[in-house]
Every structure is written in C-alpha cells, then in structure tokens.
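A single protein chain has been omitted from the complex, and every remaining protein chain is retained in its original position.
Chains: A, B and C, in written order; residue numbering restarts at 1 for each.
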Amino acid sequence: MTEDRKPVLGIGLVGHAFMGRAHSQAWRSVAAFFDPPLTPVMAALAGRSRERAAAAAAALGWAAVETDWKDLLRRDDVQLVDICTPGDSHAEIAVAALAAGKHVLCEKPLANSVAEAETMAAAARAARARGVRAMVGFNYRRVPAVALARRLVADGRLGRIHHVRAQYLQDWLVDPEYPLVWRLDARKAGSGALGDIGAHIIDTAQYITGDLIVGVSALTETFVKERPLAADAAGLAATADGAARGPVTVDDAALFIGRTAGGALASFEATRFATGRKNALRIEVNGSAGSLAFDFEAMNELWFHDRTDEPAAAGFRRILVTEPEHPYAGAWWPAGHGLGYEHAFTHQVADLLTAIADGTDPAPSFEDGLQVQRVLEAVARSAASGSGWTPVEQPQPAAT
Amino acid sequence: MTEDRKPVLGIGLVGHAFMGRAHSQAWRSVAAFFDPPLTPVMAALAGRSRERAAAAAAALGWAAVETDWKDLLRRDDVQLVDICTPGDSHAEIAVAALAAGKHVLCEKPLANSVAEAETMAAAARAARARGVRAMVGFNYRRVPAVALARRLVADGRLGRIHHVRAQYLQDWLVDPEYPLVWRLDARKAGSGALGDIGAHIIDTAQYITGDLIVGVSALTETFVKERPLAADAAGLAATADGAARGPVTVDDAALFIGRTAGGALASFEATRFATGRKNALRIEVNGSAGSLAFDFEAMNELWFHDRTDEPAAAGFRRILVTEPEHPYAGAWWPAGHGLGYEHAFTHQVADLLTAIADGTDPAPSFEDGLQVQRVLEAVARSAASGSGWTPVEQPQPAAT
Amino acid sequence: MTEDRKPVLGIGLVGHAFMGRAHSQAWRSVAAFFDPPLTPVMAALAGRSRERAAAAAAALGWAAVETDWKDLLRRDDVQLVDICTPGDSHAEIAVAALAAGKHVLCEKPLANSVAEAETMAAAARAARARGVRAMVGFNYRRVPAVALARRLVADGRLGRIHHVRAQYLQDWLVDPEYPLVWRLDARKAGSGALGDIGAHIIDTAQYITGDLIVGVSALTETFVKERPLAADAAGLAATADGAARGPVTVDDAALFIGRTAGGALASFEATRFATGRKNALRIEVNGSAGSLAFDFEAMNELWFHDRTDEPAAAGFRRILVTEPEHPYAGAWWPAGHGLGYEHAFTHQVADLLTAIADGTDPAPSFEDGLQVQRVLEAVARSAASGSGWTPVEQPQPAAT
Partner (left out) sequence: MTEDRKPVLGIGLVGHAFMGRAHSQAWRSVAAFFDPPLTPVMAALAGRSRERAAAAAAALGWAAVETDWKDLLRRDDVQLVDICTPGDSHAEIAVAALAAGKHVLCEKPLANSVAEAETMAAAARAARARGVRAMVGFNYRRVPAVALARRLVADGRLGRIHHVRAQYLQDWLVDPEYPLVWRLDARKAGSGALGDIGAHIIDTAQYITGDLIVGVSALTETFVKERPLAADAAGLAATADGAARGPVTVDDAALFIGRTAGGALASFEATRFATGRKNALRIEVNGSAGSLAFDFEAMNELWFHDRTDEPAAAGFRRILVTEPEHPYAGAWWPAGHGLGYEHAFTHQVADLLTAIADGTDPAPSFEDGLQVQRVLEAVARSAASGSGWTPVEQPQPAAT
C-alpha cells in the first residue's frame, strides 16, 4: 500500500556480526524517522556461511543472501555496498565495489595499513569523478552530543583550543582467560586497542576540534601475551585441545601525547584493560572561551562550560542532547527521551543517503579515514622506537 | 528469501502520533534482536485522515491503511490490535477488539476513569478465558534498569522497604504561551500530569517494590489557567483568532504522599513545570538491606547501595545496565553500548509475543492498569477534598 | 604579641557534644579568615560533669569551665551565650541569658514546642530593645551553595517559584539494634526526624525561596518501636541489663506536602531510614525562569538551570561554589578548594559578630525559629489527624 514514490537505493551488506547488525538496524529504521530523499532497500547480505547468512538475513530483514561478496557487486538491485567485515578485507572489497560503480560505506578503521588506505582513498577519488560516493563509518561523529560538540567549537564557543584529552576505555580483556578472538590477531585486525578504539578517539577529537594531530609520542603494551584459542581460531595453533594457547599479536593498550596543527596539546589513551569501564569513549576539550566534556557511557549528555558566563553562576552545564535544536535529536522523540548506541548508525545512513541524492561527498571521506590511519601509524612507529617524537605523515598532492 | 518459518502475528495499529511511532519501531525491530516465537507482521494502521495515515504507514512500515479502527477488527490479517490513541477512546476500542477475538496492547493510562477501566478489565478477563490476551503499555517497566531494580527487590537485596520516593518531572508547560493541546483537555486526557506521567511513576513504583499503594493524601495545581488554542483544537472556543484562549481543564502538577500495603511511606510528584527537567522519571527506594535510585534522564544507569557491603567500601554503585546479565540488554549490543527510549517498547512486544505464543498472561494486565486507575482516582479525590486521607479502592472479587 | 586592637567579645558555651565541638571550631577559626569587627574570646564552657567539661575545654580551647550554665551568666568575661544543648533546655537558658544581658546563639530547633518558642521570641524582642541580640543556629543557611541559591532567587533568576522539593535523608537508625539515645526520646528531643532534620529543610527551603509554608498535609512513622537502652539512658527503664529495651517516642520519618504563601507546591521528607544516604539535605526549586538543585553530600556544588540560556546549550550548571564571587568562599582558599561541614558555623559566627558590632539584628532570628516551630507543629497535628490539611499558625501581632 506504500505510496512512497521516492527513488530507492538497493543496499548490499557484507558481514553480519556486531557491525552488520548495527548497520542493518540503521537501514531498517532510517526512513521512519528521517524522510531521506532515497528509500533504502535491504537487498542482499553476503556472508561466507550460507546457513548463518540466511539466518541473519531473516532476522535482520535482508531480502537475499550471497556467500561471496563479489556476487553482491554483480547484482543490479545493489547500488551501495556496506562493508562490515574485519579490517583486512576492507581495501579489496571497497576498491572492487567502487570500481563496479557501487557507492561504499566502509566500517572503520578504513584499513589495516596506510598503504591499503591510500589505495582506497585513491579509488574513492576516482569514483567520485564518476558520481560514486565513499564514506568511512566513524559512527561516533553522529552521536548527537558529539555533533553538538563540533558545532559549539565551530561556532567559536570554545575559542582557541589549548587541550584535548581523549580516552577510550573498555575492560573486556582483563580476564586472562578471555579467548584469542580475531581482534587479537594482527593479521586480521591490524592492531589492537589502537586501531579498534583508538581510531575512534582520534577521529572524534579531530572532528570536534576541526584540527589535526601533527605529531605524537607513544607507548603501547600487551599485558597478557598468550590467550586460549578461540573456537573459531583453531588454525592459529598446532594443537587444538582445550588448553591450547596462542600469542596475542596486538596491543592491549595504547597511550600517546601529541600536538595539533592549531597548537593544542593532546593526550590519548585506548585500552581494553580499564576494569569497570565498558565503553567509555571520553573526550574533554579546553579552549580559551569554554570547555566541553563527553563520555559515551552517558551518551545523551554533553558538558559545556561557557567562560563568558557570569563568574558567580558559571559551571559545566549538563546538556541533555535530546532537544529539537540538537543535531539529529528532533527526528526521534520529545526532549528527555534519550537515544541509544545504534541511533548514530541511523544518522550515518541518513546523511549518506542525502549526500548520494544531492551528489555531494559524504563525510567522513576515505581521505579522512586515511588521515586517521596515518596517525595510527605514527603512534605505532613511536611506540616501536622508544616513544620518540614522530610526525604524522602529511598527504601528498593527488596526481591529477 | 526469508527462511523464517515461525508463525506470524498480524498487527493492527490505531493511532500514529508519538506512541504510534514508538510502537511501530518496536514491531519493526523486535524480530532482529529477540527471536520471538511469533513473527509480527505490520499489517495495517488506522487513522482518521487517510492522507496522514497513508503517509505514516509509508514511513513507519505498515502494509495497509484504515480510516476507522473498527475496520481493523474485521481484517483477517490482524490478530492483535495495538491502541495508541488518547485515553478517552481506549475503553471502546479495547473492549471491541477483545470481543472480536483480537489480542490487545493498550497504551497507558488504561482509561480515563475507574469505571471505564473496570469495564476493560472485565473484558480482558472474559477474553482470557478464550485465549485472547490483553496488556497495558507501561513501557518503563521494561527499561533494563527498572527491570533490574525489580529483580533486586524480588531477590531480597533491599530487605524490608521503608521508603519510596518517585517523581516524574517535565517542563514543557512552563511557557504560558504553550498551546492548549489535547493533553490539557480533561475530556480527552482525563487528567493532566497526574494521569499522563503520574500513572507511570505509580506503576513503576508498585512494579519495582511489588507492593501496592493503599491510601494517599494529595495536592494538585493548575499554574496556568488559560492557554492559546492549539491549531487543531479550535473547536474549544468560539473565536479562532490568534489571541483566542481556552481553559486548561487538567492539573499541571500533582503531589501525593501515601502508604503501601507493606508498610512503606511513599511520596509522589508529577509535574510539567519542573524547569530544566525534560523526562526525569525518578524513583528511589530505601529498604532495610539496601537502596535503589533511578532517573530516566540517565536511563542506562541504576544506582544500588548494598548495606551488607563492608562499611569502608560501601557506596551507591552506578550500575551501567548494559551487561548480558541484565534484563533485555544482552539481546542488543556489547556492554557499555546504551539503549534509548524506544527500546523498552521493543522489549514490551517481545514479551507480549512470547506470552501469546506460550498461552500465558502478559504483564502488566488490564487489572494492573485498573489498579493504577484506582490510585489516580484516590489522588484526585484527596486533592479535591482538602488533601484528606483517601484509601485506594480495593478490587472486588470478580463475579464468576 | 598580638597587635589586634579590635574589641573582644567573651563567649560562653553550654554543651560540648557534637554541636559544641562544631561551634568551638567556628569561634576558634573565625578571626583567621573573616576579620570580624569583634574578636571572640573563648571564655568558658559549661557542662554538668566537671571532668568531662574540663577535658573538652582543654581540647577545644576554652579558657574556663563551669558546671552550671547559670554560672556562665554571672561571668563578666562572657557577653554571649552559645546554647548547644538538647532542645528541652533551650527556652530556659536562652530566656535567662537574654535577661542577663547576654547575646544568645541558640542551636536549632529553637525549642521543643511552639509555646516555648513563643516565650523565647518574646524574650528576644524584649532584649533587642536593649541592644541584646539573639540568633538561632540554622547553620545550613551559610553553606556557600545555599547562600548562593538564595541570592539567585532574590535576584529573580528563578522567576515565579512553582515547586520546592526538599529531603533530608539519613540512615543511622536502619539498624534496629541502634540504641535508644536522647534524640529518640520525645521529652528531650521534642520530635524525631521531624524536629532534628525536618526543621533544617523547612528553614532552608523558606530561606532560599524567601517564601513561607502556609499549610501542610503530613504522614509520620516510627518503623522500629523499641530499641536497646543506651548506656546513658538507663533511667528510662527499670532494668539495665543488656537486653533492656525502651520505647521510641519520636518519629523515624516524616513526610509532608504543602503550599507556600507565594503559590508554590512543596514536598518535604525527613528520615533516618534512607539506607546509604548519610546527610543528604537535598533541595530542588523550579521556577518560571530557572531551577536550582542542591545536595549537602556534595556541599560545594549548586546546580542551576537558566531557562534564558539558548536552548541548544542549556542545561543544569554544576557551579563549584568556591569562587571569590560566591558567598563566604573568598575568605578561605583559591577556587576549587572546597569547604567542609563546619565552615558554615564559622560563617554563622562571623555574621553574628558583625551584627552585634553593627547593632543590627542577626538572621535567622528567634521569630524565624518560632515560625519553623509552627510548621513543625502543623506537620505533627496533620499526621496525628489522618493527614488532613493543616494551616500553619500565623504570628500574632506583638503587644507593644
């Protein structure tokens, strides 16, 4: 009976684990709240196991299943490929999809190395010339509180930025018996806390401040060097009995300090060993005119201190970011009715659909993802070389 | 391609405003996260304006549209009627739907009067004998933190309850120029803050403690007696120019103190004049063995004090209610990835689908809704009679 | 060597328990921080046991000891009597001291009954005509955050007040084996939580809002009816063995709702059964232009919401009340260096010394204390009569 006459956009999803579920909920919900200019159609889901992919498709609402992502690219009913696989396959899938004329939404980190990311960014530049769009999924940018933070900075409410301190604290590896999942394997994940959650705070900090990190000094550590093999990682070790262990080949925690192009001092910490902190993506920014603080564990709140307030009544304001005046919030519920984790993914695809319809470039771009990758690499190099000061590689002018 | 072979349950929705949107998102999402034994099918939406109903159906994902809720009852593809209209129509729709053999989910408050609620409860009792289920939508029960609170009380972690203090604070009426919407019209809404949000804290308090309010002493107030007519309420006044005002016929705020059957002292406050509080449904419970505190404005947190903790390390624990061990939370995301307002509606329909499939009665029942209505009536009578002590009417044994 | 040439004021203290210690610290500290126009001299302490009084005097810094408070009144080196005894002796001591020409600082509650309080207020009026000053010790008024709250209201920052909700939550009686101390004996204490801590929130609410409670509806409860005799209360029971118990003759908790002269709705709760709350004197005030919230357990913070803030950046501000612009704070330490419980007592005597030197009346006056007593009495009468609405007795014009 649907009278919706807006053009549709067929979506093909690669991967149906944690990120695949979050992205599916976004595609499923976006039209109910955001009135996007294109109506997404959940055309097909690709997963290696047909059985598991079919079960996921049924639960998550995808109309068809493929067992090879390459087959997604051949489907006429797919105009956008949404990549929710581990980082080691991002480059191959994204480059092929863009080459096939499909728009791409790629989960972060963009890639597992700068070289891969450069290839992807080049592919995105080439595709852009043909009207094909690419976006990297730094979802936290679209938490309303984070988007409001950026707006306050952009509006000059913080003045000159002096300090950025960002942490991403989790604790799921504190137990030394937690198994050796793919996120602990450098071949799959590239790095550990650094690339997984460190990438988020790098992007979030740069996004909020509109400023880039130009150099770092870093430390990384792997507190637990060996872990029991995961059921699905038996290939990592010769023996597969219950006691078999394999080496953790990524960092458990990464710390770095740095400077930004704008002259701020910055401090970053990403760890999976912060007992009691579950998903504490925290950022505090101090400027000459004001300050901001955010913690994802209270994701609907932004704390803002306005230095121009009269001194006797000044203080950090706990802004409940659920008002119609706030980014994204008005599309959902009345004030005070908070949003949850997956809403940022819905905002992400709402903006992406709008960009595709408008023929503009969505942000964050693959170039943005590449720049984060360059920071990650500088951190890794500094940590590997006695914490020495390591400039972040600057982009080369694109050959045109 | 969907291989889901579970039985389906056709849903018909009446109303597509705030509550209709929240319920739609629940029906749309439940199968992706909860693996319910029945798969809901969003069959039809009823709304008086065909144009607006059709637009809503398209956006929210309903397959068909009706302009009279009675037509929903005649549809074979509808087995459950979900009532999201103002309170004055609940009784008629629910009674008719149950009589037609449709399961019913009815928004709260159950009705606008005890008499209506009694009729509805009687209809639910009769329907139950035929395997037809009825549930009233006190959604806050299914916020994970609230459900956890109940579990802690039920497990004896609070001991004997001494105190319950509950507040539901909003501020959307502080501006005297806010228009005279239907919620301010006693004929539509029954009462003001009392029935709209007071009903929620009465239910939540009774649900968490497992104890019932037996008597009250109350005050109500209407701070702003007249307001500009709303665009859609022009019928309320002879003149319809911009300056036309009409009387507010409901309370702006309601306060009451009371006692529970279990011997606790209780304090309640519902208001739409609490400047700066947006949706602060707060409850604190103090028992001989522990205490609990909750505020919906930080809906993923439950505060728990365990009096058996060693004194030197005791304190209210900020439980982030996002762990697999917590009610509902495990179905969604990893720990620390909070939920939002509408998730409780998804939990509500997940439990309802399970109850229908299992042939058990879902909670809260219409009897539960009736009991809340009796408390509301006692509050209104006390307030109307100089705050005198007013026992809550006890249910009569059902004639069988 | 002291070159201080300011006039001195001799202080005589009656009682050296909790309040006596707090007042002593105030007298000892005031000159170091506030440059008062009169220099207090800690002349003599009165206590019934010479031995214990002498030990207290040595520790607390009092130069002499008396065993009868009447002897304090005869001392030429005492110009002010500071009454820190239980409430049953306040009237006798204060009236006699004022008659003897001594200024009086009397702990709260002013008395154990309205009749006593009226006598005291009359004595204060008579003394005032002779330049003798009387003050009642509602110390919480002089917590900087509370004084700032009053200033914000007085400056119109809250607009018209709609709501006051105040709680004073403690938990020291949750254990049923806690002994029957004097505070649980109506003859000594007058009432229980009501007079002890309820008096504080009544005064604090009225002080902050500048508005008076005009009627109430109340509930009180004694959860534990009998308790073990305290070592020093053996006289209460015939047998003095370990198992001896005596009746608790005061309330454990008191709740009331009411209205103010200015048209606000108010809600109050005082309890010693709020497990996990230690000294939670909390008050929230909602007005048409803003709101305030305070909790003594975070005594250096005042939360303020300014409704005139731009909507996108509005929120409750956590004001750290330690700035030079804040009441009292500038006399102590740099910003951010918080104060503690006893500092309010130092502020109290600083203001009292200034008032005496200036020949003005200190606040809160005995009339203020009497008015609080009238509210307490209305609460007790309402609770004793089925929570019926009970107007607060209005002061009679003084016979002149």
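Assume a contact is a pair of C-beta atoms (placed from the backbone, for glycine too) under 8 Å apart; a residue touches a chain by one contact, two chains touch by 3 or more.
Everything numeric in this text was worked out from a predicted model, so none of it was measured.
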Quiz item: Where does the absent chain touch, in terms of which shown chains it meets?
Solution: A, B, C
Exercise. Using the definition of touch stated at the top, determine which of A:Arg142, A:Arg277 or A:His337 touches the missing chain.
Key: A:Arg277
Exercise. Sort through B:Ala97, B:Leu152 or B:Ile208 and give me the one touching the missing partner chain.
Key: B:Leu152
Quiz prompt | Per the touch definition above, residue among A:Glu66, A:Glu269, A:Glu323 or A:Glu377 touching the missing chain | solution = A:Glu269
Quiz prompt | Hidden-chain contact residue, picked from the options A:Ala17, A:Ala99, A:Ala186 or A:Ala289 | solution = A:Ala289
Quiz prompt | Sole contact to the chain not displayed, among B:Phe304, B:Tyr328 or B:Trp389 | solution = B:Phe304
Quiz item: Hey, which chain A residues sit against the chain that's not shown?
Solution: 162-163, 165, 167, 169, 171, 174, 217-219, 221, 223, 253, 255-259, 263, 265, 267, 269, 271, 273-277, 284, 286-291, 305, 307, 314-316, 386-389
Self-check item: On chain B, residues whose C-beta touches the chain left out of the figure
Solution: 148, 151-152, 157, 302-304, 306, 309-320, 323-326
Exercise. Extract the touching residues of chain C with respect to the undisplayed chain.
Key: 1-4, 18, 21-22, 24-25, 28-29, 31-32, 35, 54-55, 57-65, 170, 172, 277-280, 296-301, 320, 322-323, 332-343
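Basically, only the chains that are shown with their structure count from here on.
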Practice problem: Provide the C-alpha centroid distance between chain A and chain C, rounded to the nearest whole angstrom. | Solution: 55
Quiz item: For chain B, which residues are shared contacts with two or more other chains?
Solution: 277
